[in-house]
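Beneath this line is the structure, given in structure tokens, with notes to follow.
Removed: one protein chain of the complex. Kept in place: all other protein chains.
Think of it as A and B in the order they're written, each chain with its own count starting at 1.
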Amino acid sequence: MRRKPYLGTIRNEIQSSLAYRGHFLFSLAGTVIYLIIAYFLWKAIFAASTGGNIGGVGFERAYLYVGISMSLAGIIQTSVDWSLSRLVTSGDIFRSLCRPQDLMATLFAESVGDGLVNCAVVGLPALVLSFALSGAGLPDLINVILFIPAVAIAFFLNFLIDFMTGLSVFALQSSRGVMNAKDSAILVLSGALVPLPFYPPGVRAVLEWLPFQALYNAPARILADGGAGLADALPFLAREAAWAVLFFILARILLSAGQHKLVVNGG
Amino acid sequence: MTSIRRYGRLYRLLFAQFLKSRMSYRTDFLVSLVFMLLWFLPSFFSVVVLFANIPSLAGWSLEELVFVYGFYMMAMAPNGLFFQNVWQLPTQIRNGGFIKYYFRPLNMLFYYMSEIIDINSLNGIPLGAGLMIWASIKLGIVWTATRIVGTLVLLASASLVVCAMMLAAASTAFWLTNSHSLLNLASRFRENARYPMTIFKGGFRFAFSVLVPIGFIAFYPSQLIIHPEGAGILPWLTPVAGLVSFGLACLVWTMGARKWSGTGT
Partner (left out) sequence: MNGIQIKDVTKHYRVLKRREGLSGSVRDLFSRNYSVVKAVDGISLNIEPGELVGFIGPNGAGKSTTIKMLSGVLEPTSGIIEVDGFVPYRQRRRYVQHIGIVFGQRTQLWWDLAVIESFKLLKEVYGIDDAAFTRNLGIFDEIAGLKELYGKPVRNLSLGQRMLCEIAASFIHDPSTIFLDEPTIGLDVEIRSKVRTIIKELNRVKGATVLLSSHDVGDIESLARRIVLIDKGKILYDGPTEKFNGIFGRYRTLRLDVHGLSESDIARLKAETAAHVQKNKEIVFGEVSSGWLGLSFDQDKIPLLELLTPILAAFAVKDIKVEEIEMEEVIRRVYEGALG
């Protein structure tokens, strides 16, 4: 697989992203507003709790998990599911599949370009704000360093999920329904909306083994939990990576199955 | 007024044509119902989980918040049904296809929105109603005629607020190139209408419930229905909020349409 055209795609995407400065303002505004609302919400939740402690975590920790998750959402969320489903419904998918470049790699390169800009313009400020509002001090350097691969794997994993969701339009007609359902399910099951410690122990154990927590919970825990260090982060990273590999294989299988189906049916 | 009757006739005609063309709408409806449940259940589940840990949120119990949630879902339905075409506006404006709306002797907003009638949005009504009824039983609310009529008026007003938000956000497409993001922002913002406004303190309460009137989408109207005595003056202004916000949104739309035709494609 030649590297050059993909690098070019990344650069093009960054350039066209920057042209839409309004987009970033709104994206950042949306995340900031969410963080402020979440602040009030969680303050109220803990005000109603016994002893300011729920499931073993206090406000600071809980808010950090939620805040980091939302900042991450700005970085790792791609519009690949939408663009892919639009390609399928419009029929342009044939043209894309006939090109020499691999469809998945091209879409990935595009989303990386988007992601990098999102990181700088939305993600980083949002992370800073999360830490500020939570009242926690700055995270340890080791956590920040370990956070980066965690985010990278989460990004890749989320891309794969979005990719497969987009492909599912082949089988299902209503694309909007699938995508909204997927977004909602992920936000809840990954601990982004409600931190995992809140769930009853049995449910929590199940959720921790699902791939979704690798998207938000794992990176958030790595960054937020002070004094965690390499030893604690590793199991999270390992599980994230395992899910990423599994989904990658799954996505490739689905893609070639879809390609095969197109070739056979001819649209 | 003959013009209202005319638009009514037109809309009925359009709706009938729309149904005729969507021959498979019945299966489509069921599929989308399933997905709506898949969308709804996880977030509802998270609310339940939350309340397993705390007795109340900012003075509101689980049953009361379920009522608010149900009201929210019902208030959202008309927007989904009639105003779904807002999402196409940035694209239509960008590729110039919007120009055709100037050529008919019709109100442009009506013409534009009538293009997409999303029947699947009706899903929210039985679901929302179910939640409201369950909660009202648990809370011992008596559904007198006054209460029912009042609730319908409040639902209508709340729907106007929702439509107004989306319409105003979409109308920025006449000026900005990437108003799709603003639409997304408005959409996400809207979801916070399910929370009790009492979590906000001071200036923020004003900003998040009046300035951007999400408080009037579900919380204040629900407050009026459940605790009319302790509600204060704000919830009574819900109908005003609905009319004013919708009027303003229509104004933005009209200004935008006029301005866009000035700069053309």
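In this section, a contact is a pair of C-beta atoms (placed from the backbone, for glycine too) under 8 Å apart; a residue touches a chain by one contact, two chains touch by 3 or more.
Computed from a predicted model, the values in this text were never measured in an experiment.
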Touching the absent chain when the full complex is considered, from B:Val34, B:Ile54 or B:Ile99: B:Ile99
Touching residues on chain B - with respect to the absent chain: 6, 9-10, 13-14, 17-18, 20-22, 96-97, 99-100, 102-107, 261-264
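Just so we're on the same page, only the chains that are shown with their structure count from here on.
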CA centroid of chain A to CA centroid of chain B, Å: 28
Chain A-facing residues of chain B, complex: 28, 31-32, 34-36, 38-40, 42-43, 45-46, 49-50, 52-58, 120, 176-182, 184-185, 188-189, 192, 195-196, 198-201, 204, 208
List of chain A residues in touch with chain B within their complex: 20, 22-23, 26-27, 29-30, 33-34, 36-37, 40-41, 43-45, 47-49, 54-55, 172-174, 177-178, 180-181, 184-185, 187-189, 193-194, 198-200, 203
